[in-house]
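See below for the structure under consideration.
All protein chains but one are shown in place.
Let's look at chain A:
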Amino acid sequence: MNRFDYVRPRTVAEAVAAGAQPGSAYLAAGTNLLDLMKIGVARPARLVDLNYLAGLDTIEELPDGGVRIGARVRNADLAHDLAFRRRFPAVAEALLSGASGQLRNMATTGGNLLQRTRCAYFQDTASACNKRAPGSGCDAHGRENRLHAVLGWSKTCIATHPSDFCVPLVALDAIMEIEGPEGWREVPLADFHLLPDATPERESVLAPGELVVALRLPPEAAGFAAHARYVKLRERTSFAFAVVSAAACLRIQEGQIAAARLALGGVAAKPWRARAAEAFLLGAAPAEAAFQQAATIALAEARPSGDNTFKIELARRIAARALRLAAAGTPERLPALPASPFAPLPGGLHG
């Protein structure tokens, strides 16, 4: 790990002033940043420690029916907050399917959104990587790339965004609140992460010094609570990143889908909202034919970036399964294996 200066701001204003200095990185839990520093991928000159900031650590019910989650709220605290879990069960399920109990106790809301890709070539400083070293090339092309992107990738980068949490959040129209040297602004999560195009080193719209202080879910997001699920396929049962995942949220009225949300994880450099599939589901009967067709639409643009053609069909099936599970209804209690395809379907059917 490189040497660094260490600063400990007490207010957001102090943090932003320190964070705007060249070479600064914000430190929240450190579950991702310290790991990347240990392997030499991140080499910040200065760590701005957010652990002594006043505030940003509460879950706030808003008068309009939405919720505001401070950027320092821990993943476990959010997932286990009873009121939050009741209103946004797919978000809780996604959180509980990610990482381990230890990491969820540490990892923060803001940090999860800003976590870096798990691409092995990004993490290996001996490999070419346009994200880590712009212009150096991409060693993932033509090598070990079976878990890489099938949507939104470019010649410069085929890495995926590893977050589970972001997938239901983007489906539910989450909004980021950001403080920065130029003041406060908000950005929809759907527009927050950037696709690689020619500049894969730019992963979000954050300008230097900008700090995510909170995220909000709008009141409409709670309207899906009765039919909201997250499904995540992993290469082992637990404590693994998604090969592919999907969040599905439905509002069903009089035997018809009155509103649908569908987003995919593990397929692109950002959580992938499947808006065309959502539009197709509107007014349809919540049944297998519609779910299959919607899932096919969701992956219509998908193209392999390497040895990962299989991910397209897997993602299609996981999307259809998420819709099927959402239609069956949010379970009273999350399954022992949250989001697992091996969890039984409510009503006795096996998943």
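Quick note on the criterion: a residue touches a chain if its C-beta (ideal position, glycine included) is under 8 Å from a C-beta of that chain, and two chains touch if they have at least 3 such contacts; residues count from 1.
Here is the rule we use: contacts and distances are computed from a predicted model.
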Suppose you had to identify the omitted chain by its UniProt name; would it be "non-specific serine/threonine protein kinase", "(2Fe-2S)-binding protein", "RNA polymerase sigma factor" or "ABC transporter permease"?
"(2Fe-2S)-binding protein"
Touching the left-out chain: which of A:25, A:42, A:59 or A:106?
A:106
Residue numbers in chain A that touch the chain omitted from display:
1, 3-8, 27, 29-31, 34-35, 38-39, 47, 49, 51-52, 76, 80, 99-103, 105-106, 237-239, 336-338
